[in-house]
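For reference, the structure I am asking about is given below.
Excluded from the complex is one protein chain; the other protein chains are retained at their positions.
Then we have chain A:
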Amino acid sequence: MTAAFVAGADVPLKRRLKRAERARQFRALGLVLPLLAFLLFTFVVPLAGMIWKSADDWEVPQVMPQTVAALKQWNGQGLPDEAAFAALAADIRTAREAGTLAVAAKRLNYIINGYRTTLLSTGRKLKEQPAPGTAKDTLIGIAPAWGERESWTAIKSASGPVTSYYLLAAVDLTRNADGAIVAAPPDQAIYRDVFIRTFTIGFGVTALCLILGFPVAYLLANLPTGRSNLLMIFVLLPFWTSLLVRTCAWIVILQSEGIVNGSLQWLGVIDEPLRLIYNRFGVYMAMTHVLLPFMILPLYSVMRGISPAYMRAAASLGAPPTTAFLRIYLPQTIPGIGAGCLLVFILAIGYYITPALVGGAADQMISSFIAFYTTETVNWGLASALGAVLLLSTLVLALVYGKLALGRQTTGGLKN
């Protein structure tokens, strides 16, 4: 009632509130702006770039523009017409002079093994532009592969501007000459295994961290402050040394002549040194060690908030310790378990240095392959596609976690 007589009441209350809040919002925005800008340039832009690269198909359209244009009309059945052959010959000559032929050759070689040789030798042997009407014969004369339909469907499929080739290859699929999606030939179908291995190691390390970290977090949360601080220092100790040093320390400890094998042999437990490193065991061991704090810390922070009164209440109500733990304590730690597992798992599946140093050839994870394609063969398309698949699966997992966490959300009842 009285509100109607307040000055400025003709402006709706919501608008006035907004106006009053605006200065505060601007100040808040100003405070986070540097971080937002930093994230934009170091995270969002590279990520978008990576996703774009996994679908970008620029080599063939750039090097062989006339051929690409000429093949637009071709329906993919039989061989293309004479004009296409002439365009190809012209493109090859231009590209060879410009020195860009190898770029297209590399791209086409992904589709058909040996394409590179065909294209480069054609470039070398094609002295001059064939006379009108003879381009087809000339090219087939130089390389019989130009008489095969697959050579032409390869160019057409790589003529951009975007391609599904890399993303399909990242999950062991490819397109045949007719454009249908089929399984990749066995010698190229390795990534599904690598993804499965990556996720297996990720789950394994997460499970190990949870089993080892849960009791430690419980102890940390329930010890008197002085002793829990000391224990916390031990938990954080790994963070104070570099990842590389820690991993190398494991090599020293676990190798054939290392401390573990030496001690066991000296004690007479084993005669031959055990193979503890350069295999899956070493990978699990080193990665679990490195990632353990990421499990313990979220668990600890959640457990700290669980009042000991709950366990007492459960006991006073007649629950034996195991029942009280399973029905009262454990459910309350689920946010911590979820956060810890998600954190460890996401970090684990991206691991690169540790498996590379302490794992065998069969223990390399997807990141090794991404690194291989970016630094060794400079196949940005495939590297980006593998990264995009990894990103996607991680996002799916995070979403599943979010759904689960939201469903289990508790409002908390303790008024301390």
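Rule of thumb we're sticking to: a contact is a pair of C-beta atoms (placed from the backbone, for glycine too) under 8 Å apart; a residue touches a chain by one contact, two chains touch by 3 or more; residues count from 1.
We take it that contacts and distances are computed from a predicted model.
J.: Under which of the names "Spermidine/putrescine import ATP-binding protein PotA", "Phenylacetate-CoA oxygenase subunit PaaJ", "Sigma-70 family RNA polymerase sigma factor" or "Stage V sporulation protein R" is the non-displayed chain listed in UniProt?
T.: "Spermidine/putrescine import ATP-binding protein PotA"
J.: Sort through A:Ala102, A:Ile140, A:Leu243 or A:Ala315 and give me the one touching the missing partner chain.
T.: Once the missing chain is taken into account, the touching residue is A:Ala315.
J.: One chain isn't shown here. Among A:Thr241, A:Ser263, A:Ser307 or A:Thr377, which residue touches it?
T.: A:Ser307
J.: Tell me which of A:Ser164, A:Asn279 or A:Gln332 is the one touching the absent chain.
T.: Residue touching the chain left out of view: A:Gln332.
J.: Residue by residue, what part of chain A touches the chain that was omitted?
T.: 307, 309-310, 312-321, 323-324, 327-328, 331-332, 408, 410-416
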